[in-house]
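First, the structure itself, so that you have it in front of you.
Shown here: the complex without one of its protein chains, the others still in place.
Here is chain A:
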Amino acid sequence: MAGPERPPPPRDSVEWEGRSLLKALVKKSALRGEQVHVLGCEVSEEEFREGFDSNINSRLVYHDLFRDPLSWSKPGKALPGGPLEALRALDKRTVSGPATIALDSLSWLLHHLPCPTLCQTLHALSRQDSCPGDTPPGEQVRVLGLLHEELHGPGPLGALSSLAQTEVTLSGMMGQASAQILCRRPRQRPTHQTQWFSILPDFSLELQAEPPLESQPRSDPHTPSVDPTTHLTFNLHLSKKEREAKDSLTLPFQFSSEKQQALLRPGLGQATSHIFYEPDAYDDLDQEDPDDDLDV
């Protein structure tokens, strides 16, 4: 993925977690020789570093906001100034060389800082104030932020989205993870892309082709799907002829133009109906009209 200057928040959900992807991106940056600063709010340093080899761990600086973010511990283990100062301090640390800042997570920061303050600080962090010409390419700062989508309303989500040059939303199908990537470049139309991927145990990112369409989503691979109409004692299927006959049937209450014509001109080409009657011995056939003697 191309390196943007503005923060791309990988958005995850409970079912498709994003920390593995964040770690994979951190690993990529470290392998490029960049220094990586991680502001860790949700997991311990030990847990975040797990799975990385010593080469990557040596390039990773972990700013621990996990152990005591709100200064509740008696001998204070907190970073001075609390979460906001810790975030602002990252700006001052990344003066030399290209660097990546990973925020784990933006959701935690959003819960503990006012949204406008957070957005302003992120804006300053990604150096948008300086013109692109001033900052030499080697000193660009890439900011990655992990955001848990379900924890926030549309307002804060929208505000953070507007800051981001790239948005990666995680989902998946049948155990296979996918990323919806929305890329916004200045003066260009936003581009949308879906990328299937998997993350290996050493946090290398492996891009994959789309899984075949024949596989049904959300079907349990262990149980074969059963056709419920197979062992019935009555017939639910229609043969081709039956289906054609059924389709060509006009329903009695549908008033089509043919029907209208037929009603307006009765008797033309219409078969008249006959009644066949065979009288038996006891019938009294009287041809007179029984109403004749009525004096009306």
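Quick notes on this structure:
Operating definition for what follows: a contact is a pair of C-beta atoms (placed from the backbone, for glycine too) under 8 Å apart; a residue touches a chain by one contact, two chains touch by 3 or more; residues count from 1.
We adopt the following convention: contacts and distances are computed from a predicted model.
Comparing "NADH-ubiquinone oxidoreductase chain 4L", "Elongator acetyltransferase complex subunit 6", "BBSome complex member BBS4" or "Nuclear pore complex protein Nup85" against the UniProt entry of the hidden chain yields the protein name "Elongator acetyltransferase complex subunit 6". Across the entire complex, the residue among A:E46, A:D247 or A:D286 in touch with the chain not shown is A:E46.
Of the listed residues A:N55, A:T117 or A:Q176, the one in contact with the hidden chain in the full complex is A:Q176. Within chain A, the residues in touch with the undisplayed chain are 14, 17, 19-20, 42, 44, 46-47, 50-51, 66-70, 72, 107, 111-112, 148, 150-151, 153, 175-177, 198-201, 203.
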